[in-house]
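Below you'll find the structure I mean.
Heads up, one of the protein chains got dropped from this complex, but the rest are sitting where they should.
And now, chain A:
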């Protein structure tokens, strides 16, 4: 799959207004989304990964092959994304009593063992394209629930860092608009520095990465068959259409290619 993207930086004072404008444009209420994202980095040389350990029976054939290719190809940073809710923030960890916390019944407490994860692989954006949109290869696969650091380590990925993404999603035709910002966790104790947190801090303890609280507007179209030039062209034209519509509010642009470089050096 390929992903076509345009980005814009949205100052904090414009955020509320832009939400209104996007709600008007897309005729829908914003879907609030809160995600914790873990950044992993391939840490071994390709080819060394021969065994697959962990609860890999969740993965279906096609996903498995894709994942395998990703793992054995060049070395990349990948992200593991888990959706959380506001109620999870600051809730006490209930990681110990796994039996009690069946899915959906775990109440206000955040259960790390029950956190569902999605692996999101993004290639470095394609170079030398004439089009004024960012185009990159992407793939996603669902991962086993719970402590993801163990299987990721076994697959040759080491934990780099994690952060929280807060934002609102709109959908206009085939365009997914995500107005979001990065929130950082408060400095962790030494025992949590080398893996994902098992509990989440309260919302007010999170600090935005961008100190003025600005947001990033991302408009994305996913194309299943990236080799279909016609489809890619149509998709980028749709993005340009959105850019025209939002021209008076924000300036959607292609992102700097190297800032989205996922290759591990």
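The definition used in the following text is that a contact is a pair of C-beta atoms (placed from the backbone, for glycine too) under 8 Å apart; a residue touches a chain by one contact, two chains touch by 3 or more; residues count from 1.
Rule of thumb we're sticking to: contacts and distances are computed from a predicted model.
Participant: For the chain not present in this complex, what protein name does its UniProt entry give, out of "S1 motif domain-containing protein", "Protein PBN1", "Mediator of RNA polymerase II transcription subunit 8" or "UBC core domain-containing protein"?
Facilitator: The missing chain's protein name, per its UniProt entry, is "Mediator of RNA polymerase II transcription subunit 8".
Participant: Going by the contact rule already stated, which one of A:84, A:138, A:154 or A:182 would touch the omitted chain in the full complex?
Facilitator: A:182
Participant: For the chain left off this view, which of A:15, A:36 or A:243 is in contact with it?
Facilitator: A:15
Participant: For chain A, enumerate the residues touching the unshown chain of the complex.
Facilitator: Output for chain A: 7-9, 11-17, 19-21, 23-25, 27-30, 32, 37, 39, 41, 77, 122, 160-161, 163, 165, 168, 182, 203-204, 206, 208-214, 216, 248-249, 255-256, 258-262, 264.
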